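Note that one protein chain of the assembly has been removed; the remaining protein chains are unaltered in position.
And now, chain A:
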Amino acid sequence: MTAKDALMERYQDLLSVYLKAKTETTLYKGQQFSRKLLEQQISPEDLVSLHIQVMDQLFPDMSEEMRDSFDFLLESMIGYGFAYREHQSLRDKQQQLESEIEVAASMQQTLLLSDVPGFDQLDIGVVSVPAKKMNGDYYNFVKSGNSLSVAVADIIGKGIPAALCMSMIKYAMDSLPEEQMKPHLLLENLNRVVEQNVHSNMFITMFHGVYEPESHKFYYAGAGHEPGFFYHAKEDEFHDLIAKGLVLGVSRTTTYHPYEKMIEVGDMVILLSDGVTECRTSKGFIEREEVVALIRKYMDLPSQKIVENVFQELDRLQGFELRDDFTLIILKRLV
C-alpha cells in the first residue's frame, strides 16, 4: 500500500466516524490529520480530490448535483494549489540560502580570525561573540617589529553587508605600508577607503592602538568608537580611555588626533565594543560603572579569565540573549 493509499484509507475512516457520531474528538483528529497531509506534501486540490473519492465510496447514490459541485470545488482549488507549491519551493530556497549563509559565516570567521599573538610584556585576553551568525565586531592584532598593534571595530548595520565591509577593512589594513601604522594616520587612510566604498547609511567605529615595549608607550586614536578603560595600577583607579574622532565613512577629509599614554607595570588597557555597554537587562541598561565593577572583581586573574568571566556575568544579566555583538579585550603590562 502506498503512503497515499494509506492516507486515503485513514481519511475515509475519520470521515465515516465523524458522519456517524459527529464528535468533537473526531473533528480534532481531522485537524491533526491535516498536519500529516502537509508532511506528505498533499496539496489542497489533492485533498478535495481525495474527499470526492471517499464520498463516492461512502455514498454511491450521491445526487448528481452534489457530485458536480465537488468537481466545481476542485477547479476552484487550483489557485490554492499553485500557492501551496510556490510556498514549498520558497521554503526549499530559504533552506538553501540559510545553508549558504552558514558557509559564508564560517568562511568569515576563518578569514578574519586574528590569533592573539604571544607577547612577552603583555598579558592579553580577548572575547568576541556575535549576537547572530555573523559578527559585526572586528578585532585584529598585528606584531610588527617589536611593537604590537591592536584594532577593534564595530561595523554598523548587521549581517552580510557588515561582514563584507569588514573583509574590506581587513584587507585595507593589511595593505597599508608600515610607516602608516601610526594609529591616527591609519584611521585617516581607512576613512578614505570606507568613505568611497560603503553605502551612505553605513559607517564604522574603530579604535586603533600600538604598544611600543621599549618606551612602554601606548599610541592610540579613535574614530567614534565606544571609549575603553585605562586601569592605572599605582592609583588603583579606572579611567575612560577617550580617543575622540568622527566615525569612519562620513567625511573624506576627516583627520584624527594622536593620543599616547605611559603604561606602567600592572596597568591595563581595556577595549570594548558598544555591545558591552549597551547590554540591556530587565532593569534597564548596564552602566559603564557596572562593567568596571565586574572587571575589578576579576582583575587579579589572567586577562583571558577576566574577559571570559565578565562576558559570562553580562550574558547572564541579559538572560543569555545577546542583542548586539560583544567584544572585550584586555592588555595588561606584566613587566
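Here is the rule we go by: contacts are C-beta pairs under 8 Å (C-beta built on N, C-alpha and C of every residue); 3 or more make two chains touch, one makes a residue touch a chain; residues count from 1.
Simple rule for what comes next: contacts and distances are computed from a predicted model.
Peer 1: One chain isn't displayed here; going by UniProt, is it "Anti-sigma factor antagonist", "NADH-quinone oxidoreductase subunit K", "ATP synthase subunit c" or "Phosphonate ABC transporter, permease protein PhnE"?
Peer 2: "Anti-sigma factor antagonist"
Peer 1: So one chain is hidden, and I want to know which residue out of A:Leu7, A:Leu74, A:Ala105 or A:Ile156 touches that hidden chain in the complete assembly.
Peer 2: Touches the omitted chain: A:Ile156.
Peer 1: Touching the left-out chain: which of A:Gly125, A:Pro183, A:Gly209 or A:Pro227?
Peer 2: A:Pro227
Peer 1: Check the options A:Val152, A:Val210 or A:Val247 and report the residue that touches the missing chain.
Peer 2: Answering carefully, the residue with contact to the hidden chain is A:Val247.
Peer 1: What is the set of chain A residues that contact the non-displayed chain in the whole complex?
Peer 2: 154, 156-158, 199-203, 205, 223-227, 244-247, 249-251, 274, 278, 285, 324
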